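Shown here: the complex without one of its protein chains, the others still in place.
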Amino acid sequence: MTRFRLPTWFVLLLPAIIVLVAVVLIPLVLSLYSSFTPYRLTRPESLYKWIGTFNYEKAVKSAHFWAAFGRTVLLLTIALNLEMLMGLGLALLVNRVTYGQRALRTLMMFPMMFSPVLVGFQFKFIFNDNVGLVNNALQSLGLTDVAIPWLVDGKLAFMSILAAEMWSSTSVFAILILAGLFAVPRDPIEAAKVDGCTPWQSFRHITLPYIMPFIYIALAIRSLDVARAYDIVQIMTNGGPARRTELLWTMIGRTGYVDAKMGYANAMGYISIFLAIFFTIYFFRKLNAARTELGMAG
Amino acid sequence: MNENLIHRLKGHVLKVLHLFALFIAMSIICIPGLWVVLNSFRPTVEIMAKPPVWIPNDLSLDHYRAMFGAAGEGGVPVLQYFTNSLIISLTSTIIAILVGMAGGYAFARFKFRGKAGIFIGIMITRAVPGVSLSLPLFIVMAKTGLIDTHLGLILVYIALNVPFTIWLIDGFFRQVPVDLAEAAEIDGCTRWQAFWKVEFPVARAGIASAGIFAFLTSWNEYALASQLTRSTFSKTMPVGLRDFTSEFTINWGGMCALAVLMIIPALILTFIVQKHLISGLTFGGVKG
Partner (left out) sequence: MGKTKFSTLLGATAFVAIGGSAFAGEFDGVLIQAKLIGGQQYEALYSRIAEWEAETGAKVEIISKKNHFELDKEFKSDLAAGTLGWCVGSNHSSFASQYPNLYTDLMPYLPAGFIDEYVPSNVEASKIGDALVMLPRAQFDVSVLYYLKSAYADADNQAAYKAETGRDLAPPDTWDEYKAQAIFFTDAPNFYGTQYAGKDEAIVGRYYEMVIAEGGQLFNDDWSPAFNSDAGKSALAWFVDLYQAGAVPPGTTSYLWDDLGQGFASGTIALNLDWPGWAGFFNGEDTSKAAGDVGVIVQPQGSAGIRTGWSGHHGFSVTEKCDNKKAAASLVAWLTNEDSQILESSGGSLPTRTAVWEHVSEAAKSDPFRAEAIAAFKEGASHSFPAPQTPYWIEATNLIYPELQAAILGDKTIDDALADAAEAVDEMMQENGVY
């Protein structure tokens, strides 16, 4: 009796695949189907009416949708880049510390303990124009005597959201890059020092290539995860005022749950998933390139 | 002599600059957080005062007392939420790490067809926004009777964290030169032993950080939890935060008090676990 043996790699991957199929894939198929129907939560029977690509056409034709789409891309790009740079800086700062580093690392991860819901409320109060921390501080220090409408002015609201998002997520970059910094071999750096390289040169040519994979891992993970900013934005501005901070996620959430138009919301959701796929594949390519450079390609 | 002095001076200046930058960075990180902690001890009038009260003159445990008090007087079933959160987060983290280790190892050490495709496929599951996933997931869970159970949320959080842990652990496994494991195998270890003796210790840093991330993600997750939980039987702490909001009001001080209870265990756990970040790395084999 010959026994068919599954390849080892497949056995190893099987648990992951099973759980992902059950929790993500099956619901996704369901929502893909519903995006071709006029599905309203409050009228379950509408799930059985096929309307083809109507929802997609409606989304593609909607100026509000594309505005939100563009704004989401902008927020993603700016947030990810700034978080990466600041995370790198933070990791380098902490890495130089020799005494009390363990406590400092924990402190560095402090914002990660804050649930995004909480961050939303927290920054909503911090940026409140009347009794908020920021305006109070600015007014008490005599830097301004007007109440700055942080959450209302288009640019300021965008910046406030960005600030909240960065506060909550820069730590993720910092800790991953720090882990990468620990993995950097000491010998080449010592050798470079002996050879008379400046710290910048040895950072640029030895350390950086070594931590590049970690940076890309962090970038990709964050780009996938940035949808979590939904909680923050939903509470801080809920896309308002006058759609000035509307992101795809707030738009989809409102359409799906408040308006109960789940079919349409899922269609928008699917278009926006392509955005995430694009970012993921982009960073994945970068990651592989960085690995090839280090001779770790698989 | 002179050059030496300049060199030393430069060193001092750099050191001061470094400490200054570190201080600024840490302040930015800590102040918004500590503000929450401080608010949990202040009466709401003082938090919302205008002109602002900078030096707190009325610190009390009132918000905490109210939170542990009876329902209807501001009481919230904190202990129940806490237990739910702990059970759900710990279980899902441990399982996600095991599943992720297996997966990460497969990607780092095996060559097979369609690898890149499968890898991206797994990662993309993470890209699905919670808002679009929550309703279909709810329907599936409702059909299988998993609504308002610990198991339901545990499953969801495993799925949420697996792509993430696979990716992270994969990256760390790749850092272990293949020769090392092969050398161990030549020395008479089985692949299994080689894994635990050689590769696991090196990847421990990756596993520890993946573990922290997975735990914090589960501990803080709100969008899906709010959809899949109903009663105090399974509600987690982030969902519990919403108990402090009602149609017309937000009890911000009370919310801060619950937030502090959320932060403390996460902080302690992070502090304990993160020492493995280094210990795995002291292994000399990493050095090229």
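Lettered A and B in written order, each chain numbered from 1.
Rule of thumb we're sticking to: a contact is a pair of C-beta atoms (placed from the backbone, for glycine too) under 8 Å apart; a residue touches a chain by one contact, two chains touch by 3 or more.
Keep in mind that what you see is a predicted model, and the values were worked out from it rather than measured.
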Touching the absent chain in the whole complex: find that residue among A:Ile17, A:Leu104 or A:Val152.
A:Val152
Among the options B:Val78, B:Ile95, B:Ala108 or B:Leu135, which residue touches the chain absent from this view?
B:Leu135
Applying the definition given at the start, please give the residues of chain A touching the unseen chain.
41-44, 128-131, 135, 139, 145-152, 237-238, 240-243, 246, 254, 257-262
If the missing chain were put back, which residues of chain B would it touch?
43-45, 48-51, 71-74, 135, 138-139, 142-143, 147-148, 226-227, 230-232, 242-243, 245-251
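Going forward, only the chains that are shown with their structure count from here on.
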Taking the mean of the C-alpha atoms as each chain's centre, how many Å separate chain A from chain B?
14
Quick check: in the complex, which residue numbers of chain A touch chain B?
7-10, 12-13, 15-17, 19-20, 22-28, 30-31, 34, 41, 89-90, 93-94, 96-97, 102-118, 121-123, 125-126, 130-131, 133, 136, 140, 167, 170-172, 175-176, 178-179, 182-183, 185-188, 213-214, 217, 220-221, 223-225, 227-228, 230-231, 248-249, 252-253, 256-257, 262, 265-266, 269-270, 272-273, 276-277, 279-281, 284, 288, 291, 296, 298
Residues of chain B defined as touching chain A within the complex
18, 21-22, 25-26, 28-30, 32-33, 35-36, 47-52, 54, 98-100, 102-103, 105-112, 115-116, 118-120, 122-133, 135-137, 139-140, 155-156, 158-160, 162-164, 166-168, 171-172, 174-175, 205-206, 209, 212-213, 216, 219-223, 237-238, 241-242, 250, 252, 255, 259, 262-263, 266-267, 270-271, 274-275, 277-278, 281, 286-288
